[in-house]
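A single protein chain has been omitted; all remaining protein chains appear in their positions.
Up next, chain A:
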Amino acid sequence: MRYEIWLAALTDELRRHGVGPDLAGHVVAEAAAHLRDSGEPPLRAFGPPSAYAAAVADSIGGPAQRARGVVGPVRLRAVDITKGYGRRTVLSGVSLTVHAGQVAAIVGANGSGKSTFLRICAGLTGADGGQVELHGTVGYCPQAGGTADFLRADEHFALVGAGRGMPRGAAVRAGGRQASALDWTPGGEQARQLSGGTRQKLNLVLAGLGDPDILLLDEPYQGFDRGTYLDFWHEVWQWRDRGRAVVVVTHLLNQLDRVDVVLDLSAGGAGVAA
């Protein structure tokens, strides 16, 4: 691997691992100087870019914690949500408040009602009791579906963008930009021709199109490879930094220390926000 290519890959990987731009620039400059001086092939000197970036991130104690912005006004307030299917109570008195500039994670075992709660927050499923207040526009990313099999990505962008009042060109450009942040360049394929992970990227881009105030994401990373998974969380932090309220349904707990609110639905349907 030529070392310029290796350095570019390292830059991407450092960003994915949450290494801040200053430190990343420093690390890349040092690596470049070493490679220039030693003449060693980069793979022999440092190994694969992803492994070296992971080692750098570990050595500084994990991803950089961004300076937290000021928490804004309430964007989503769900109070005492109750929901049952037949005799089975899925949610009982679940409450959650998310402010602008916050990320909330909804966790719990399979069947604990995570997706149901998110759909209730989006207004897509009725609740048996309780209230949801939404202060702003909503973007929703379902766990599956949510796309049209025979439409291309740019057509999806135009369709969803029109709903948000965006001109077609602007919607397609915005979609393309968000897709590239997930390491994906949309081509001419129809949605049915995309792999599962790429289809989820499309789903995620559609949720964020038009920069809605509230993002409701239902396990959107299904099928993502590790790099894209890191890109996804990078996007989540970006949304938070821009003052959006983000709610993510997840069963992967390794990011929980970096979210602002955790709603645990494991406790027999009665959610506890911490």
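By definition in this document, a residue touches a chain if its C-beta (ideal position, glycine included) is under 8 Å from a C-beta of that chain, and two chains touch if they have at least 3 such contacts; residues count from 1.
Criterion: contacts and distances are computed from a predicted model.
S.K.: Considering the UniProt annotation of the chain absent from this complex, which name among "Calcineurin-like phosphoesterase domain-containing protein", "Helix-turn-helix domain-containing protein", "ABC transporter permease" or "Phosphoenolpyruvate-protein phosphotransferase" applies?
M.R.: The chain we cannot see is recorded in UniProt as "ABC transporter permease".
S.K.: Of the residues A:A9, A:V71, A:L151 or A:A170, which one touches the chain left out of the display?
M.R.: A:L151
S.K.: Which listed residue, A:L35, A:A122, A:L230 or A:A245, touches the chain dropped from view?
M.R.: Answer from the full complex: A:A122 touches the omitted chain.
S.K.: Could you tell me which of A:P49, A:G108, A:G210 or A:G243 touches the chain that is not displayed?
M.R.: Checking each option in A:P49, A:G108, A:G210 or A:G243, the one touching the absent chain turns out to be A:G210.
S.K.: Taking the full complex into account, find the residue in A:A9, A:A45, A:V138 or A:A170 that is in contact with the omitted chain.
M.R.: For the chain that is not drawn, the touching residue is A:V138.
S.K.: Where does chain A touch the missing chain, residue by residue?
M.R.: Residues of chain A in contact with the hidden chain: 81, 120, 122-127, 129-135, 137-140, 142, 145-151, 155, 158-160, 162-165, 190, 206, 209-210.
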